[in-house]
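What follows is a structure written as structure tokens; I'll ask about it next.
Here the complex is missing one protein chain, while the rest keep their positions.
The chains carry the letters A, B and C, assigned in the order they are written, with residues numbered from 1 in each.
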């Protein structure tokens, strides 16, 4: 498979330089690290909110750096969690003395590296807290397994935590609202095609012309189930029902929805999905406060989408609607 | 090829409904037409700025509806210019008595249908002006041919015309600044893969694993030249040199650049291209006022990109930097 | 010449035949358009004439009105380049049928149609467009009727023949107009979709007229 790259080994490094070249007034790269921070980090008097993970999910995470969202984002190799020392540098660069909240997606690699980084930063007297996002309802949660993955719902955590920090709230408060999102959000994804990583150069899995994968994550892994090809409406119904079953919301509940493209899906198709999603929200008597549609958390060139539903109260609504000025999300 | 659609015949209709369902406070669909306008159109005391064309280029055009950019966008079938009566309805809905500027991409279908629409609207006493964008440097311009295509540079025309109209300028002024962009912008595109239209369901052209197309348009048509696979740096150099040859700028000239994804290209790769593009701008002693990177004018799921360079003076800089509040572009 | 009602029925029969033919040729036309265009000519034409065929109950009044409605329906259903070219030219040329369909008005219609296509699209013979099928067809039709005094049906058959030569003629040409022009020399060796659909329509007209 062909890609617009020079060498697979350089792609993350060149991407980060290309981002800074595009937005030098907004982004700064930590010298020698695969970490981008706000040009003006650390921001005086503000709790730092940072995230990070493997690359290949763009605009996640660096696209969410800016006023009202993230202060820093660490970029691992494609689909590989950043190392603890990278994360530690990021945390230190984003600490203005008010502490730092790390938004971590629930993957063993991410969790272990962030934990180590937190221990390292604590040794430098940085107050660090973690929130682990695990919104993927495809995977059953259990004490004896790795649990659910963190997927597109993570963006809502960034938004809410970032807005709270921008208000000047203290670390515990920022963590509290982030956890409120985690407790109220569910996501389910599907793929029409596998993605192709620069290193492997071939699809991670093979999928027939009349098949699709349900319950995929965001790392090109196959889903929990292979199914026969369905229409956009049927797919939307399947994803939405899975999420709603998990969330078990009261009728009349206010929600925010996301139709997220996996990277290779034309925007046209995301809106076709959103049409049906909004009809289903109506059918379930859920009040849609806001409906997001776009590529927020991708898997390189994978074709497919995920549906996210997050129950919101007045506090979350206010934080989600609060101003944000980032590359990928502006409010 | 698989798509997230129900029926190819319904995809544009459902997309438009899905857009309005996502942004009911921003967008309104004209009853019975495949036209979206600002929810509050026509805007009192303001020249209307509208565009339109075949669908499949999302977020173009409806994604640019909003304060500081477009008042309306007509969506034809995939890659097919909207019909004159659709365009006429749009023009009428966006006229607040100050007249309407139509931003037309240079394709015979678009030009002919917009012309007819203009004649129809004039019969209803709407003052209509047209600006035809033809920024594609791949195709030679000549009196005896269809001339160059309108491609990604069109977005800059929307931005500048929209900003001027938002200032309260009169129609002739809005047209003047739009034409200034047209006179100063060039774009060159390439594809790693063909796109797949919903109707055909198969790639429009076949491309080998070690080949690429140079000089493509935005309708899945093959380019002017097939070439052997190259690195991202080589591709960027080829595209940029073609554009700069055409523009023939003085050293020290200020420019705005765009790296535009064709829809199926991971954002990661666009930033790899931008890294080299900005180096080349430096080499040519051009002053980059702003560098845009993203999917602005797509061809469904095509993998590839285009490079746009636009020479800017103080007036254009100010209009490009002016506020805009649309789905796909916020300033 | 037959009375108005018979003519109206012939026109409706022709519309049905054309709609059916274009729907049958949809993917063939789209394949031609994939090679040197944007892969939609089949969908455009069959959507357009499909809409016309569904409107036949609205197609009343005099023959020129019926034909005019065909044109306006195409204008508002097809879009792209072929919508205004086919639809606008039929609409414009329909004026020539005010007195019903006779050999003379048919020639006038054909000439007006060709004029309008060239007026709108600015293509010359050899630009590799529908004009390359149309021009020889219209010229042949006119001469067969006006100079050779052939019966209209024979003249139409000769015109179809000429259109087919025109279609074949487009293959080796480098396109100057339409999307194929963007391909520069790579358009050489491919048959023009619009010339082809023009031929298909004429073949159906001949077929219906022969009945």
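In this text, a contact is a pair of C-beta atoms (placed from the backbone, for glycine too) under 8 Å apart; a residue touches a chain by one contact, two chains touch by 3 or more.
Being a predicted model, the structure only gives us computed values, none of them experimental.
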Only these shown chains touch the missing one, namely A
Write down which of A:18, A:54 or A:186 is the residue touching the left-out chain.
A:54
Residues from subunit A at the interface with the omitted partner, ascending
54, 76-86, 107-109, 112-113, 116, 136, 138-140, 144-146, 149, 197, 199-200, 204-205, 215, 217, 219-225
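Simple rule for what comes next: only the chains that are shown with their structure count from here on.
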Closest chain to global C-alpha mean, per-chain Cα centroids:
B
From the centre of subunit C, which other chain's Cα mean sits the farthest off?
A
Taking each chain's centre as the mean of its CA atoms, how far is subunit A from subunit C in angstrom?
54
Approximate Å spacing (C-alpha centroids) for the pair subunit B, subunit C:
32
Cα centre of subunit A to Cα centre of subunit B, whole Å, reads 29
